[in-house]
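Just one protein chain is left out here, and the rest sit where they should.
Residue numbering begins at 1 within each chain, and the chains themselves are lettered A and B in the order written.
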């Protein structure tokens, strides 16, 4: 598909060197500043801003989109060699011979994210105006949303790992605040906590990675790190790559740190759409792609990225098959789709562009489906159990059609968006860089099978919700005890229009961006240009098999959930179903593998501090001098043991010094 | 004894910051003697704030002179006022000023943090009478001023005797102040006793070390000892043992492992405002003195003493972090956190580069601001007695009592979160800039492995800071909301102190460069 008319660069040197930003690009800081200002006004303004606060939030996000669009046009009109620009903001920390500057990097990769975040973000802002209308603290909600947008833009625009880390923490913070937004209920608070902890593990990885790079290259800005990475030794780059991967796993809910994403659905639905589907969770993919030069020297780390992606892809898909909660099914699907992106990124230079491509199309159709789910919940009195939906297509026509667009897109049927990006990933998985060995077969098969399972569970969701028989209690029948009467109705216009726009994107965006491989060429200044590698199977065979599997999965779902009745109470199910319902026992595994030993370790350390150290010190003191005895008579036990510790310490120190002297 | 006595030239101007603070302490004692009881507190507070503010002004006035000349030797070498000394004196005066705000606050309950009559037997009738009469132990102010004066001399001391006198001048008031908590009197008195005994113990080691060094060099001046390290041969044992013991005295003051055992008990027992003052300012002073000794005397002995300092640095970071993880009392947790921070600061000390000095100075200020602020907040979170309309009593120091605080007092919890994030070294806070500077200095000094240990330790330390944040914001209060824990309103002074801490932490986090540049200029010791 890719013609090699362009001179191919060697895969080791990735992307163009950055040039200082000039002209219109110097206003890039507004991208971060505008939403941040919005958040500040809303948070500091207090109740006074309640009446118009949400519109200010929309305005802040929308104006950031406009700035982004201007930069986008400017970049498109620049020659490819000048599309990577660094904007120096100010000298942040100067310590000795080290300097850390705060600056922004404007290039096709970051701009792709800027457009995705601000465009989808603005739509979701608009949607939320209506969705959160009856919430007393809607203003606070918009403040957090703006804060999130600002942090996310800082994350993707940062020109150094440290500044990226600031954004990374910022989106984490916004995410916790929004997951726990309704924190008066216990499960939400617990979910927020879980996300918090899983992300901390990931952050640890990022911190260590930054320190490794800093230690090796004496800098953390992309320009220096990437230019020096070519000559660094492989072990170091592998360590850095694995640590970056750990960070990506935490943020993007990849195996083994994926457990938090399902619980994060406790947040308001627009939050799930924006943060936990379209943007924040994909930050891990961004990190890996951004760090391409690091991975270029660490093929083993890259292989691990691909393996993690493949595992998560299947993991998410299996979990998705068993969930009855509409949002948790979508969350599992997000996990699985990000697995695809990770897999693509893990394939190296040939996959980077497709990872980002799928990320963008996924951002549209998944956000659209989440908003659709939100619309369904809005009409169904916040019911999320799909077993209590059914036949909703008759009551919520627009929601049904827009959702169907997203469904077809994620299935990957031509000509919908998902087809163009996902099919590329599957093809590429069958064609790893060297085209040899077990890797293309394993990754390709996983990606292929994943597509089939995806088709099954997404169709299951779609049919259970919109087709089949109605399983909810309407106004006609008396509601069962403890249940509200459900009266499904279409959502207001402010919620409908964002859904329609996203649906259009779900249908057409993929095809548009795929014309002449436009998107892939657009990213070339960042990820580099690579030769196309032939897959181990002919492309038509792969494509045909994919479509066949997808249709089979969809048909199976239709037969089981649309053509035949669905039980309102979930059946007991097979072992696998039960395991999948409990996220394949991820929580139990976490507890057993990480939490318990951790607790045991810290407990035994304290025990050691109380018993062993004091005991040893006291004993040593007795041997050393009678001073210990004298002190013992003078003081109570605690001071004695403290003093003995000191004496022991001094003796050891003096002994060490004198020993080193000899 | 034939040499005729020549009266030394005394550069009074260079001594003004110290003289202002100590002079105010002396006047404070006279105020206690002559002023009627009712006016003592306002007079003492005004005097203390004026003295510390004047000291800051004096430091600023001396600043350009020191920048031009590099520093002045005062009192025949007893005091050396060079860049680092002046910077530390300024920081100490500043942090002292902030600490006074917290110390003076009586909150809405009308009672300050100190015992109404410290000499009364805990639980006795006399104590109850004193409490009901509203007595206040305003001696606190001159005591803190004396301690502050000693701290300001400490990093400027040019010989071991001055160093020792300064050590005692700063320590003795602190021993006393530790025992003056209004609540939990027995815990406080126990803390005071322990601090005194162990402090005296450490002082004895320090003095012994000083004696050995005098035996080695025939002089107590650091400059002479530094010269003697390269000229005198055959008495290395005296030199090394002496230096180790002197360093032990200082390591005790900063709470480095294995001389840290007093820290948690004393931090827990002492009145919280004093804990904040002590944690911030003592560390500042002691690290200042340690920097001088390490940078002036140590370099020829790097190969002998480095293993020792590196070992202490590593175990201090590790022990502080690990033990902090399992603490359930907030003051003890902050105490262990301060031990861990002592380890991080030591990373900069052992770097033995010029950027090591400036980075340590920066770290100390960042840490000091956050510490005083954090303890100020601790002093406002109180327990409530059971039953309707229960009286507000002691501080709620058990971690579980802090759960859900963020939901009820978001601003206060937010400020505390900021301090914790600064401790944890999260970017855009002063703590991050400090850690970055210190670690960068260590890499400069060729200690990359130490930085790796430091990063791992600080990453692990993030855990217990974040756990507290999670507890405050994401955990429901134990029992019925607000029943067992409440926040008392400050008189305004503590609020100002917390506000200053927040401002400083953010400002130094976002724009650390100006201060780092200034410190880099000032970071040269003159012998």
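Going forward, a residue touches a chain if its C-beta (ideal position, glycine included) is under 8 Å from a C-beta of that chain, and two chains touch if they have at least 3 such contacts.
Assume contacts and distances are computed from a predicted model.
Novice: Suppose you had to identify the omitted chain by its UniProt name; would it be "Succinate--CoA ligase [ADP-forming] subunit beta", "NADH-quinone oxidoreductase subunit A", "Acyl-CoA dehydrogenase" or "Sugar ABC transporter permease"?
Specialist: "NADH-quinone oxidoreductase subunit A"
Novice: Which chains here touch the chain that is missing from view?
Specialist: For the complete complex, the undisplayed chain touches B.
Novice: Any idea which of B:29, B:53, B:135 or B:453 touches the chain not displayed?
Specialist: B:29
Novice: Write the list of chain B residues that the hidden chain touches.
Specialist: Interface residues of chain B facing the absent chain: 4-5, 7, 26, 29-30, 32-34, 119.
The working rule: only the chains that are shown with their structure count from here on.
Novice: Return the distance between the CA-based centres of chain A and chain B, expressed in whole Å.
Specialist: Between these chains, centre-to-centre, one finds 42 Å.
Novice: Where on chain A does chain B make contact in their complex?
Specialist: Touch list, chain A to chain B: 90-98, 100, 162-163, 165-166, 169, 176, 180, 183, 186, 189-190, 192-193, 196-197, 200, 203-204, 207-208, 211, 214-215, 218, 602-603, 605-606, 609, 635, 638-639, 641-643, 645-646, 648-650, 652-654, 656-658, 660-661.
Novice: In their complex, what parts of chain B are in touch with chain A?
Specialist: 193-194, 197-198, 201-202, 205, 236-237, 240-241, 244-245, 248, 252, 257-259, 261-262, 265, 303-305, 307-308, 311-312, 319, 322-323, 325-326, 353-355, 358-359, 407, 426-428, 433, 436-437, 439-441, 443-444, 448, 451-452, 455-456, 459, 462-463, 466, 470, 473-476, 510-513, 516-517, 520
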